[in-house]
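First, the structure itself, so that you have it in front of you.
With one protein chain withheld, the remaining protein chains of the complex are depicted in position.
Up next is subunit A:
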Amino acid sequence: MMVGISIGAVNVPLGDVWRIVLHHVTGAGEAHSDPALDQIVWNFRTPRVVLAAVVGAGLGVSGAVLQTVVSNPLADPIVLGFSYGATLGAVLVITLGGGAALAGLGVSAAAFLGAIAAGVLVFALGQRRGRLAPTRLVLAGVAVGYVFLSATSYVQLQATPAELRTVMFWMLGSVTGAQWSQLPTVTAVVLVTTTLLTLFGRRLNALLAGDESATALGVDVNRLRAVLLVLTALLTGTVIAVAGSIGFVGLMIPHLVRLTTGADHRRLLPLTALLGAVYLVLVDLLSRTLNRPNEIPLGILTALLGAPFFLWLLRRNKGLD
């Protein structure tokens, strides 16, 4: 993370980064002699890196849980429609929304509401005879996703070129605009839901054994699925709301952890959070440095870096067949 803070359009020596962060966090030592550097490190870089870490953790964990909830290794916030719901919400506000001053808060709130709306729809459509069926959930997610996507495309047609650029950047994901003020909520949601989901670890493990076996192991499968869906929709909605829809993290990170340390959710979820955080901090670092001083949206890099690595991993591991 320190490296992530130090490198950017202006490189700051690591020693200075330490001093500035330490000073702000603990009050130890003196303020840095160069206020501009202090400003860059503490007000721009640090919140950005923290946000990248939190978002990476959230996306990874929600992917890991969703894969188990719908017993499908391909599941992630995109497949279940959450991301497209958020996108529609955001795009609506960007193109139709009021003043620029409102936009910052408005886009996030709308994206969050969009993700939750998608979650509610998938939840309602994924039921049969009062039970949430895994295959039905996936199909409902895909269908709801397409509806939101087509609505998004339609709204985009009405947008001005300037708005389209904002929309595009948002859809590809970014932590550029990170501010200290938005961090507490996101961090709290990610920490609390990840902890709760990890507490459900034993039951998530039982769910791996199949619905009937899980029932025989004392798990109320239907209620568990409902609770997990609500928690993941909340988690994804919160994360996407601040960082846009960043793909592939929720798919790649959980599988990477499973392949290396196994599928026990009590280990899987904390490790996924950790690795997701590290991954997105690194990707964000690349996004700032590959094409300085311009930035490459995160979504482009997560997929570009992730996919080949993921394929290589699949080829190496024969346990998945």
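Brief remarks on what is shown
The rule is simple: a contact is a pair of C-beta atoms (placed from the backbone, for glycine too) under 8 Å apart; a residue touches a chain by one contact, two chains touch by 3 or more; residues count from 1.
Following the convention adopted for this analysis, contacts and distances are computed from a predicted model.
The complex appears with one chain absent; UniProt names that chain "ABC transporter ATP-binding protein" among the candidates "Ger(X)C family spore germination protein", "ABC transporter ATP-binding protein", "NADH-quinone oxidoreductase subunit E" or "Cytochrome C oxidase subunit IV family protein". From the options A:Leu74, A:Ala216, A:Leu290 or A:Leu311, the residue with contact to the unseen chain in the full assembly is A:Ala216.
For the chain left out of this panel, the touching residue among A:Ala143, A:Leu164, A:Leu183 or A:Ala263 is A:Ala263.
When the omitted chain is restored, the residue from A:Ala206, A:Met252, A:Ala273 or A:Leu301 that touches it is A:Ala206. Where subunit A meets the chain that is not shown, the touching residues are 71, 73, 199-200, 202-203, 205-220, 258-259, 262-264, 319-320.
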